[in-house]
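Everything on this sheet refers to the single structure shown next.
One protein chain is absent from this view; the other protein chains keep their places.
Now for chain A:
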């Protein structure tokens, strides 16, 4: 009965969880700027949550350091289905300038399939919003595929 409504709601209220895996803080600042009055992603229903249990979209920043690798895997396992993984910046997709470092164990797609990858060092807020809009479509497809 509510199937249509629930699908529509997935489009309208994706909650974000921000996961920093050793990022230089540049991408994190850009994520914060997406929810400021200038870009105001809340008008599309985006909300930053504090707990991975509440999240629909996980934003990963940073090349995976050895300290954060186990925490990354554990945190991703805590997110209820359907979920979408978005990598923000060049670090999670290619480990960027940290490539070859003894403490970097990236890139991210070694550990989890990435749904949307937003390039840039750091990406512009407009690019992040565009990537999130694509993530919403994937989220809806995943919800449809669930039984």
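The rule is simple: a contact is a pair of C-beta atoms (placed from the backbone, for glycine too) under 8 Å apart; a residue touches a chain by one contact, two chains touch by 3 or more; residues count from 1.
We take it that contacts and distances are computed from a predicted model.
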item: Omitted chain (choose from "Ferrous iron transport protein B", "Carbon monoxide-induced hydrogenase proton translocating subunit CooK", "ABC transporter" or "Cytochrome c-type biogenesis protein") - UniProt protein name; value: "Carbon monoxide-induced hydrogenase proton translocating subunit CooK"
item: Selected from A:30, A:56 or A:115 as touching the chain missing from the view; value: A:56
item: Positions on chain A contacted by the hidden chain, ascending; value: 2, 5-10, 12-13, 37, 40, 42-45, 49-51, 53-54, 56, 78, 80-82, 143
